[in-house]
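Up next is chain A:
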Amino acid sequence: MTQPILKVTGLKKHFPVSTGGVFSKGKGVVKAVDGVDLEIFPGQTIGLVGESGCGKTTVGRTVLKLYEPTAGTIEFNGEDITNLTPKQMKPRRSQMQMIFQDPFASLNPRQTVGTLIGNTFDIQKITPQGGKVEEIQRLMKRVGLNPEHINRYPHEFSGGQRQRIGVARAIALKPKLIVADEPVSALDVSIQAQVVNLLEDLQEEFNLSYLFVAHDLSVVQHISDRVVVMYLGKVMEDADKKDLFLNPRHPYTKALLSAVPVPDPKIGRARERIILQGDLPSPVNPPAGCVFNTRCWKAQDKCRTEVPELVQIQPGHKIACHFPEPASA
Partner candidate 1 sequence: MSAFLEVKNLTVSFPTEDGLVQASNDISFSVDRGETLAVVGESGSGKSVTSLAIMGLHNRQTTNINGSAVLNLESGPIDVISAPEEQVRRLRGKAMSMIFQDPMSALHPYYSIGDQLSEAWRLYNKGDKKAGFKRATEMLELVGIPDASKRVKEFPHQFSGGMRQRVMIAMALINNPALLIADEPTTALDVTVQSQILQLLKDMQKEFNMAVILITHDLGVVAEVADRVNVMYAGKIVEQGVADGIYYKPDHPYTIGLLNSIPRVDQLEGKRLIAIPGQPPSLINLPQGCSFRKRCTFADQVADNLCATIAPSLDMKENAHFSRCHLTEKQLVAARGGK
Partner candidate 2 sequence: MSKMTSRHLRRRLLATTAATALLAAGVLVGTAGTANAAAKTGGTLYFITHSEQFDHVDPARVYTGRDIAFFNSYLYRNLVSYKPTAGSAGSSLVADLATNTGVPSNAAKTWTFTLRPGSTWEDGSAVTCADVAYGVSRPFAQDVITDGPQYLVQALDIPKNDDGSSKYAGPYKKTGQELFDKAVSCKGNTITFKLNRSFADFNYALTYPAGAPVKKAKDTGDKYDLKPYSNGPYKIESYQIGDEMVLVRNAAWKKSSDSVRTPYADNLVVRFGLAEDVRDQIMLDNSIPNTVSLDGLMPANNRAFFDDPKKANQRMNVYDPYVSYAAMNVAAGHMDCLNVRKAVFFAINTQALIDLSGGTVYYGVPGDSPVKPVLGLDYKPTTGNIHDPAWKITGAPDKAKELMAAAKTACPAAYDRATNPDKGIVWDISKTSTNEKASVLITNALKLAGIVMKFNFIPGGQYYSTVMNPEKQNDISSAGWGADWANASTVIPELFTKEGGFNLSQNWNDAAYAAFKKKSDAAKNETNRAKQAKGWQELGQYVMDQYWIIRPIFGKGQFQWGSSVGGVYYWEPQGTFGFGQLYVK
């Protein structure tokens, strides 16, 4: 088997927070990511799903060392990059890129498209073959933008087009890994598909690996090879796409899947739906034991005291649950 492009072991990222209002003083930590393992192979797409606050975005940022990890190791291309300084990271950054959720916030409004894409070359001090401007225009064309618009500002583009600028920027240096953080969730339905298709095409073309972070299971399901389900900073289930969607073994995954609406009235009405009770607990005070126990319909005493390990229960399928769902036929 080939070497993974990215290997993450026991990754933790804790943020200090002050919990108090005016009348109470308290310091705590948000365990945004609390022990996550990941492996991404060249050309593979890993979908990272979970509800807001589950730490999926933090994972994406931490593996790119935009956040300093609290614990764990990150290996990129076989090299341990966990403790590299920003300076040491710099040359490696051309190999790993990011696409952001909000196409409005991720583009500096005071820079032209040319500058936005060209920044990458300037920072890495790379002069592309055939000239910078030409390369930028080639990239623009590649992602479906009119190369003549090189001197336009982001506000002159629609959301979908902006996201294309973001994509062009990310692929400019032909990276090996792209962390795509909710790349389509801010887009209109009719535009989402354009960007999803673009990402798929680019993957094919450049043999890219994606860490695809999203809350929308439909999109994740569509684009991923493997899917990792997170809840409160922890991995609940990690499996091959088909395995996971056809045969979710973790109660949380099961509930999550059942909650996804399907654009088909008959199926929609017919489907059995698991409605979880209550809300996501605060990540500052996560529940003891299994973090999901407060909302799990199968929770027992064990779940409230003992943290379930992420274990492989069949080849390529790991879950963290004391009482997994039965494997279906």
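The rule we apply is simple: a contact is a pair of C-beta atoms (placed from the backbone, for glycine too) under 8 Å apart; a residue touches a chain by one contact, two chains touch by 3 or more; residues count from 1.
How these were chosen: all candidates are chains of the complex that A comes from, given by their letters.
Source: prediction; values computed, not measured.
Quickly now, which of 1 or 2 touches chain A in the complex? Give its number.
Selected candidate: 1.
Mind listing the chain A positions that touch candidate 1 in their complex?
By the definition above, chain A touches candidate 1 via 51-52, 158, 160-161, 188-194, 196-197, 200, 215, 217-219, 221-223, 241-242, 245-246, 255-269, 273, 275-276, 278-280.
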